[in-house]
Structures are given as structure tokens and as C-alpha cells.
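Please read through the structure below; I'll follow up with questions.
With one protein chain withheld, the remaining protein chains of the complex are depicted in position.
A and B are the chain letters, set down in written order, and residue numbers restart from 1 in every chain.
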Amino acid sequence: MRFRRRILNPLTELTIAGLLVVLVLVVDDWRFSLAVLLLLVLPAAATSGRAVHIAVAFGVLAGPMLMFLLLLHGLFYPEGERVLLDLGPAAVTAEGLLFALEMGTRVAAFTGLLLTAALSLEVSELLETLTHRGWNRKLVYVLGSALGLAPLVADRAAQITRAQQARGLVVTRSPLSKLRALVMVGRPLIAGLLTDAADRSRTLDARGFAGTGPRTSYRADTDTAAQRAVRWGLLAVVVVFTSWWYVGRHT
Amino acid sequence: MISLELESFAYDDGAVLADIAFSLGAGERALVVGASGSGKSTLARVLAGQLDAGQGHRFVGTLSVAGEQLVFAGSGSDPRIDPAAWAQHVGYVGQRAHAHLSMVCASVAEEIAFGLANRGVPAERMHVLVDLAAARLGLTDLLERDPRRISGGELQRVAIAAAVVGNPAVLVLDEPFKGLDVAGRRDLESLLAALGESGTAILLFEPMLPRDAGPATRVLVLSGGSMVPVDQDVPGSDDLGRYGVGVEGVAANSAPLAHAVGEDRIPAIRIRDLSFGYGAEPVLSVADLAVSSGEAVAVLGPNGSGKSTLLQHLNGLLRPEAGRVQLYGEDLRGRPVGSLASTVGHLFQDTDQQLFEHTVLREVAYGPRAAGRSRKEAERCALQALAAVGLADAVHHHPHDLSFRDRRLVALASLMATGPRLWVLDEPTVGLDLRGREVLSGLLRRHIRDGGILMMATHDEVFAQAVCSRMFRLGAAAAAG
């Protein structure tokens, strides 16, 4: 079953994800991290309409991290006292495994929260909201343009590689050959991108980008007053909770 | 409307423009023609108000727009043009339309509205203006498309729409027809005519004089950075040729070629039942095509008919989904692209993405080096190829510091240096000036005469007729060829 989750504005979604990351770091307990992961991230990702995409990205990013954490701290944790298995220079300790669990759930929650928010949002809608909220036009530009350029850079690099192959470049599997190929592709790629950027900056100047007044947006605002209130409210709640957690709780 | 009296304009490295004066009134149209390197693009940028002393150029002259006169003395106290205010009066689209995209807009409508949004124009007014500009440039159906993923002709129109959305009195276009097929040219031409009728003064820059330049169009000729007087009534006279300006649709030297088609048992190229598509959409299918040594085949068809796709199958850059591609009886399946470089020379449509070294000599010597020749031997091949295209004295220049024609000739030399028998050229004449065409057609003829093979995709039927012995048409009906 696939249905697109289109209830909240992207800015609200990002805010919620960011604040949950803060909570995960504040509470810093593997049970809380796991609960966030299973009770919030999992359903949100499953109903986002891009579940497969999110799952793959999560696997690629967090998978190796989790494995390394287990190996690193499971085997090498000199502070550990309860030794479960002695392997000479390495030792499996209960404290090390617990630390790996703490870190692992936290890293997984952190990754899951941000990936779900980022991969299910529509960039153009986010940019439009930021413009309507009066964010700095240069910041909005850099954000939007970087996200727009990234796939084009890959396309362009592929084209240059093809041109070089047509002239006799053969890339072998050795790392040195790969690094050389990287520089060979990088030089014309960057020269082309910089030339385009010079043209683009003149275009932007001609289109009044250097102006300082408020910018308007062609698209209608999808943000609502209620969501704005929710964002500020959640922020206040997290700040209060954090101060209580670190200060008030112990007194 | 706009008038210019230019005494001199120079970059750090020498004078570029001198002694140019003209003015253009409402609804008038002028065409500036000049060979590659004659200073067309520089002049276009001067008129577009792109004069930033921080970039290292010096301008002496007077520029007037909308009743205001700006005097430049080439000193630090010169007026600094406000690019945004200038663009309200003079719209400009350069040669590389894709570099005119803001890169933040997800739809064509937002791209056109980008300048309005920067000035804080309210949304309702923006919608009205964007719809108007879109209607004027035939973009109404494309408003929701992603401007980063549309065809070259559409991109050109989006860039023009973004330049005219504020209704400037003057529109400056640097080679707007580059790379458009016949239909695309015709569309753009009628849109420009409509703009002119509504009072916009239009200034076009072209390397060749179009055959159908109307009598209402004033022709200005640029040569060596200066304006030269030509006989207005006889466009296409020898006068133009003297300044390196050709007339489109007139073949350079149309003496028919005596084709020495080889009596090979095995054809050099053999394509059987080829089909290819991007994603689910079929782009190309070729039932049977055989080309023998000494043959020159022009691949014709409108934009999007699969010409480039076909050519890229000839050195394995693309692999057929079904069917076979054979060179000299050998199937290309499994052959890496790089290993074919000394058999097949490929000239890409976008020359600038093909050049990747930082001197001309290294660029041209790259192929022979990659084929395993010694540095000395490779440089000898490179110098020979450069001499053949007439660029023997440019060996130490950066390829991208050369004029457009010379860049394309460097790309051609870099292909020739490995000595391939089969030349595969993708739109080699686009944007090329008279001299470039002459050099190119001379080299192509020599290559065929020496028993080489040519496959050339082009929109330029006249050039194709002059050089090629066979036409291969792609397109919905003729795909079976």
C-alpha cells in the first residue's frame, strides 16, 4: 500500500525531526532511542510513499556504522571490567557491548529521523516556505541551487568520462588508475562548472538578485499559522524539557 | 532606444573592440554578423551592461539607453552600471542558455518569475506577467516542467521569456538559433517577429548571414573587433566573404566528390536490427545499415530523432538493447570504448565538454598517448593534426581561451591525431563560421578521398549535400532507413 503523506509543511517536518534528534541526545538511553526508531520513524517512513528509498539509504548509511560500532567497541574497550571473552589484545566486555548498543541505537535513530524527513520532503516546497517566511534570499538560493546542481554534476562528469573514453581512456581497477581518472575528470568538470557559475552570477545580478528588499514567491504559501504555532510550541517544550532534564531533575 | 559609441574596449590582454557606433530604435531589428573571434559576444555583453571594472576590462565610449547617457573614460571614476536596473531596459540572452538558469527553480514558471520575485513583485501580478511572457514565447504548455530537464530549443525560449518578462525595450540575443532544427528555427523566428511588432528592438548576433534575413533587418558586419561598412543591398556579395562572413545555405565549394567506394567484402560498418531506448521509451531503431570505405553518410532528422544516439553506438558509448553493431566484421559487444579510439574518432555535439586538457598540444596528444605511443611520437602526431586544421601556432594556448571555431577545430584535430579510419561527427557545423566550414569540408573531403569513412549527424542539408555521398534519414517514418 502506498500513499503520500502530505499533511505537514516540509519546514514543520524538518523541525520535528530535528527536535526529536535533540531529545534522543538528551535522554541518551538506548530504550528511548529504540522506541523513537520503532514507534515514530518506522511508521512515518512506511507511509511516506518513499519507503523503499528511505530503507535503502538507511541501510547504506547506518548499516556499516552499526557493524563498525559493534566490532570496535565489542572487541576494543579498555575501560571495560567484566570480560566475557579474552582474545589477547582484544577483549569482549559487557561494558563495551552496552556502549555499542547505546551508540548504535542513537546513531540509528538520528539517521532514521533525518533521512525520513529529508527524503520525503519536496525541495521546491521547502524553498517556497522559507521565502514566504522571509529567510535570507542568499541562504535559500544556496540551499536550492546546491540540491539542484548535485545531480547535474554527476551527469556532467559522466559525459566527460565518455568523451575521454572516446579518446582512448581506459580505467582499470587499480586505485591509482582510479585516482588519475578522478583528476582527469575533475579538471574539465570544475572548469565547466566555474564558467557556468560566472555566467549565472551575471544573470542573477541582471534579474535583481542583489536587491535587499523582501523577496516574493511565485507559488502560494502552503504553511499555516497553526503550523507556525506548533513549531514554536514544540521548540519551547524541548527547551524546557532539556533544562529540566539536566538541571531541575537533580534538585 | 539604445545607442553605442564605442571608442575601445579591452581586456587586460589587449584590445578587443574598437570604433563601433550604431543606434537602434523601437521595433527595429539589427543583425550583427562576424566570424568567430571577431568580438561579437564581447559586444553583446557591453550592450547588456556587463561592464564590471573588477573583472579587468577597460571601456572608453558612450552608451545610451532610455534617454540616459553614460560616459565611460576607462578610469576608476566611471559610472558603475546597476545590472538589475539595466536589465529592465535591455534584456540579454547569451550563447549558453543553460547558464542563464537560476538553478533554484523547479518549474519553468518560477524560472520566468525569478527576476520579478527578486524585486518583490506581488504574486498575483507575477502570475499575470508570467502568463503573458509564456504566451508570447509559446511556453504556456511547459510552465510546470523542470527547466533543468528540457530540450535546447525550449531552454532558449525560457531564457528569452525570463529576459523579456519585465518588458524591456531592447532584446540582445547572442546566437539564439544555435543547435535548433528547421522547425525550432521557424518557431523562434516567428516569436521574435511578434516581439518586434509589439515594439521591442531586437539585436541578434550570428556567425553566418541567414539567407532569409528580411529587408527590414539591418545588417552590421564585425571584423577584427571593428564595424566594417558593407553594401546593404547585396548581402552575400564577395564583400562579406572578405570579412570571413558566409551566407547560410550556400555551400563553400560544391564541386561534386568523386567517391572511390571500396569494393570491400566486409562493410566497414554494419548495423542489423538495432533498437535502443532511454527507459521505456524507444528512441532509435535501425533495421539494416551498411557503410563501406570511402563512403560519407549524412544522418539527417529533426531534434530528438535519435541521430546522436545512433552515432554513439558506433564506438560503444551506447550499447544496443537489441541487434548488432559490427565494425569491419567484428561485433562491438564487450569491447571497451577506450580500445576503439584508434578505429573510431568521435566529435561530440558539445565541443566544450570534449576538451579537457590545459594546453592545445596536450589535448591533441592525449589520444595518441592513450594509444600507447611515446610522448615524442604523440606530439609529432598532434602537431601534424594541428597543422592540418591551421592551428599550428596555438599549441601552448588553453583550449578554452580560443574562439569557438578554433575550439571545435582543436577537438577535430584531437580526433585526427589518433588516425582513425572512421570519423563520427555529431553536428560539426553548428555555430561554425565561414572559415571553420571551409577547413572542415576540406578535411572531410581529404579523409574520404584517402579511403576513410564519415558518419555525420547534421541539420545542415546544404553542407551535407556538398560533402556526403549518401543521406540516411531518421525520424518517425524513415526510421527503417
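By definition in this document, contacts are C-beta pairs under 8 Å (C-beta built on N, C-alpha and C of every residue); 3 or more make two chains touch, one makes a residue touch a chain.
Just so we're on the same page, contacts and distances are computed from a predicted model.
S.K.: One chain of this complex is missing from the view, so tell me which of "SpoVA protein", "Energy-coupling factor transport system substrate-specific component", "ATP synthase subunit b" or "Probable membrane transporter protein" is its UniProt name.
M.R.: Of the names offered in "SpoVA protein", "Energy-coupling factor transport system substrate-specific component", "ATP synthase subunit b" or "Probable membrane transporter protein", the one UniProt assigns to the missing chain is "Energy-coupling factor transport system substrate-specific component".
S.K.: Would you mind spotting which of A:L39, A:V52, A:L84 or A:A146 touches the chain that isn't drawn?
M.R.: Missing-chain contact among the listed residues: A:A146.
S.K.: Thinking of the whole complex, not just what is shown, which of B:V65, B:L347 or B:V395 touches the missing chain?
M.R.: If we include the chain that is not displayed, B:V65 is the one touching it.
S.K.: Tell me which residue among B:D273, B:D331, B:D401 or B:D450 touches the hidden chain in the full complex.
M.R.: B:D401
S.K.: Residues on chain A that touch the omitted chain in the whole complex?
M.R.: 21-22, 25-26, 28-29, 57, 61, 64-66, 68-69, 71-73, 75-79, 89-90, 95, 98-100, 102-104, 106-107, 110-111, 113-115, 118-119, 136, 138-139, 141-143, 145-150, 152-154, 157, 175, 178-179, 182-183, 186-187, 190-191, 193-195, 197-198, 200-201, 204-205, 209-210, 242, 246
S.K.: Name, in rising order, the residues on chain B that touch the hidden chain in the full complex.
M.R.: Residues in contact with the chain left out: 11-13, 49, 52-58, 65-66, 68, 70, 75-76, 79-82, 85-86, 89, 103, 358, 398-401.
Rule of thumb we're sticking to: only the chains that are shown with their structure count from here on.
S.K.: Quick one: chain A and chain B, Cα centre-to-centre, how many Å?
M.R.: Chain centroid spacing, chain A to chain B, equals 40 Å.
S.K.: Okay, in this complex, where on chain B does chain A touch?
M.R.: Those residues of chain B that touch chain A are 48-50, 83-84, 86-87, 92, 94, 96, 98-107, 109-110, 113-123, 126-127, 130, 148, 162, 315, 317, 336-339, 341-342, 344, 346, 348, 350, 352-356, 358, 366-367, 370-371, 400, 414-415, 418.
S.K.: How about chain A: which of its residues touch chain B in the complex?
M.R.: For this pair, the touching residues of chain A are 123-124, 127, 131, 137, 140-141, 144-145, 148-149, 152, 156, 159-160, 162-171, 184-185, 187-188, 191-192, 195-196, 199-200, 202-211, 213-220.
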